[in-house]
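Sharing a structure with you now.
Only one protein chain is missing from this complex, and each of the others stays in its spot.
Take a look at subunit A:
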Amino acid sequence: MSGRRSRSRQSSGTSRITEDQINDLIIKLQQLLPELRESRRSDKVSAARVLQETCNYIRNLHREVDDLSERLSELLANTDTAQAALIRSLLTQ
């Protein structure tokens, strides 16, 4: 782990990423966030805000996966043969 980190540090010295490239990536990220997608380029959202919202969004998605896993577990435990057949039919499609 530490080896990889030190390598990335070195490369950051040699191939420096321009501000423009970072800004492009920030805009790209921003467009993926429901919270910030609406805002136009005119009212510029700060990079820090975009990254902050990105963290929040990922955390929410992780929570949703948690919840959905729980529900799936319940559903699969309770409904058996008929639904299992449904899954099987989906698989063989």
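Just so it is clear, contacts are C-beta pairs under 8 Å (C-beta built on N, C-alpha and C of every residue); 3 or more make two chains touch, one makes a residue touch a chain; residues count from 1.
Going forward, contacts and distances are computed from a predicted model.
The subunit not displayed here is recorded in UniProt as "Transcription factor IBH1", chosen from "Mex67 protein", "Transcription factor IBH1", "Mitochondrial distribution and morphology protein 10" or "Large ribosomal subunit protein mL46".
For subunit A, the list of residues touching the undisplayed chain reads 1, 4-5, 8-9, 11-12, 17, 19, 21-22, 25-26, 28-29, 32-33, 47-48, 51-52, 54-55, 57-59, 61-62, 64-66, 68-73, 75-77, 79-80, 83-84, 86-88, 90-91.
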